[in-house]
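To start, the structure itself, in structure tokens.
Let's turn to chain A:
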Amino acid sequence: MKVKMAISYPTVGASGRTGDWRVFRPVINQKLCIHCYNCYVFCPEGTISPELGVDYEYCKGCGICANECPSKAIRMVKEE
Partner candidate 1 sequence: MSADKFKDRHGFWTNTIAREEYILKGNSSCPGCTAMIALRHIFKAAGPDTFVLVGACCAVVCEGVYPNTCMALPTLDTAFACTAAMASGVRAAVTDRGINVIAIAGDGGTVDIGIQALSGAIERNTDFLYVCYDNEAYGNTGMQRSGSTPFGASTTTTPFGKKEDKKDIAAIVGAHNIPYMATACPSYPMDLERKVKRALSIEGPKFLHVLTPCPPGWRISADKGVEVGRLAVRSCSFFLYEMENRELFMSKPSIDAMKNPIPLRDYLSVQGRFSRMSEEDMKLAQEKVNANIAYYREVCGI
Partner candidate 2 sequence: MGDIIEIRFHSRGGQGGATAAKILGMAAFFDGKYSTSLSVYGAERRGAALISGTRISDTEIRRYSSIKSPDYVVILDPVLVEISDVTEGTNEDTIFLMNNGGECPLVLEDYILYSVDATSISLDLGLKVAGMPVLNTPMLGALARLGIVKQSSLKRAIRKIYADTRNIRASEMAYERVVKVQNRRSILEESEELEEEAYERLEEAV
């Protein structure tokens, strides 16, 4: 293409490593988990996989997952 265009391509981390924004990190206690998938469904970032692993690279630590967890299986832990 002769002309340079301001085309933006889909990128994971388009705004950088957003995990760095985090103050508290969600920690899932698999023993308490009842597999309701609330955390997966309500995560604004899509950083919790259906297999219930958290992508800490990009999780911003909002805490919705912990708040919406009916079995209190997710704890927000202060980042060291």
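Basically, contacts are C-beta pairs under 8 Å (C-beta built on N, C-alpha and C of every residue); 3 or more make two chains touch, one makes a residue touch a chain; residues count from 1.
The candidates were selected such that all candidates are chains of the complex that A comes from, given by their letters.
Not measured: the values here are computed from a predicted model.
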{"item": "Chain touching chain A (counting every copy) in this complex, out of 1 or 2", "value": "1"}
{"item": "Candidate 1-facing residues of chain A, complex", "value": "6-18, 21-22, 34-37, 40-47, 50, 55, 57-58, 60-64, 66-68, 76"}
